[in-house]
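For this view, one protein chain was removed and the others were kept in their places.
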Amino acid sequence: MAATNALRYDVLRVYKELLYLGREYPLGFENYFRPRLHKAFSAKSGLQDQAEIKKGIEQAEYVKKEIEALYYLKRYRALKQRYDKPS
Amino acid sequence: MTPPLRNGLLRQASTCLRQQRTTPVLRASRNATLQRLLSTLAILEQREGKLNMSSLASISAAQKLSGPIHGFVAGSNVKAVAEEASKVEGLEKVIYVENGDYDRGLPENYAPLLVENIKKGGYTHVFAGHSAFGKNLMPRVSALLDVQQISDITSIESEDTFIRPIYAGNALLTVQSEDSPKLITIRGTAFPAGAAEGGSASIEEGTDPKASCPTEWISEDLAKSDRPDLATAEKVVSGGRGLKSKEEFDRLMPPLADALGAAIGASRAAVDSGFADNSLQVGQTGKNVAPQLYLCAGISGAIQHLAGMKDSKVIAAINKDEDAPIFQVADVGLVGDLFEKVPELTEKLNAAK
């Protein structure tokens, strides 16, 4: 069905984006991030209900934002510490 | 005034050194010649007719070199500032330029002012503090003089060799320059400013090219405080969903907040779960808060909502998961069960009071 295909595409897309994003994860990509990413998606691979799949994609998008925020805040704090005079 | 021969000799020396050709006369007595010819201009800062005492560090630094040290100051009613600066020991002269257009230190007209006075004085070294003023101004002067500035030095090894931090201080670079003049900003903490006493320098008016300044100073806010939201709290403790229930939130967080003299906050997840009132939610409005301490307990995810706390002086976290993302951002982390650690922290803080 077209709807299912579109959803399938979205799931794959967000998976690839998370994989790309995870390369710089502080706790490690190969040993920490990638296995957990795989596990999280595998756990939901049996889902049939479209609403539930959409919810899963939303959750993945949320995680993407969380990771981006993590990278940003970690860097912000590091640079702030190094370059700002203590107030 | 500086004899023209001295200027020419120095410029010739620099050019020869750079081109790696030598003239016999110079070679034989190069060090001695250069030694005799050193002189430093120390750029001083003033604000509203008051000498900025930390800018005197330029003079302290200049004392590591031989040769006369002249101070320089510009602005409105600056003669009095020059007189105060003239009392700093080690200064031979203070040059002042009285013109209100220089009050805000705008580099567009201040740089040409310095170029004029540096050339006129034939200085071999020009020092300024690595302050907001110095950082903004000195490189522009360097470009106009076609020299490569050396920023934020922490040590003077010789008249041409300096040490400065690179990689945010993770490495120390010893660098040598053959430029003339040498334009240098100094790290104030490395060269403690002397007091304005014991000296008796002469005071002299400098040259004012009166370059136009296309930039307009509008306003300033030096009492800046990034502290709206959660009142003007200096300390904030936040609880997350890890507290498991409203009862536990109310049991653990207020005593800790009291022990710390902190305001209470809550993560979005905690608010959504009904553990805490909406008004306690941290970081929701995108407003920036900058307390001295932001301590969060039981907040494992929801990093995005920490963005509002990113200017806190110190971020600390207590969490039972050692891999929790919060530990990547926190300055101090304690891995442990918050039901054990939070009461312990409260108790120890109260005991120390």
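Some notes on this structure:
By letter and in written order, the chains are A and B; residue numbering begins at 1 in each of them.
The rule is simple: a residue touches a chain if its C-beta (ideal position, glycine included) is under 8 Å from a C-beta of that chain, and two chains touch if they have at least 3 such contacts.
Criterion: contacts and distances are computed from a predicted model.
For the omitted chain of this complex, the UniProt record lists the protein as "Probable electron transfer flavoprotein subunit beta", which is one of "Probable electron transfer flavoprotein subunit beta", "Fanconi anemia core complex-associated protein 100 isoform X1", "ER membrane protein complex subunit 6" or "Zinc finger RING/FYVE/PHD-type protein". Listed by label, the shown chains that the missing chain touches in the whole complex are A, B.
Of the listed positions B:Gly100, B:Gly169 or B:Gly274, the one in contact with the omitted chain in the full complex is B:Gly169.
The missing chain, though absent from the display, is touched by one residue of A:Leu7, A:Leu21 or A:Ala40; that residue is A:Leu21. In the full complex, chain A touches the hidden chain at residues 16-17, 20-21, 26, 68, 71-72, 74-76, 78-80, 82-87. By the touch definition given at the top, chain B reaches the unshown chain through residues 104, 106-108, 111, 131-133, 135-144, 146-152, 161, 165-179, 214-224, 235, 260, 292-293, 307, 313-314, 316, 318, 322, 327, 331-336, 341, 344-345, 348-349, 352.
Everything that follows uses one rule, which is that only the chains that are shown with their structure count from here on.
Chain A and chain B, compared by their mean Cα positions, are separated by 38 Å.
Residues 26-27, 32, 65-66, 69-70, 72-74, 76-77, 80-83, 86-87 of chain A touch chain B in their complex.
Listing the residues of chain B that touch chain A in their complex gives 168-169, 301-304, 306-307, 310-311, 313, 315, 323, 325, 328-329, 331.
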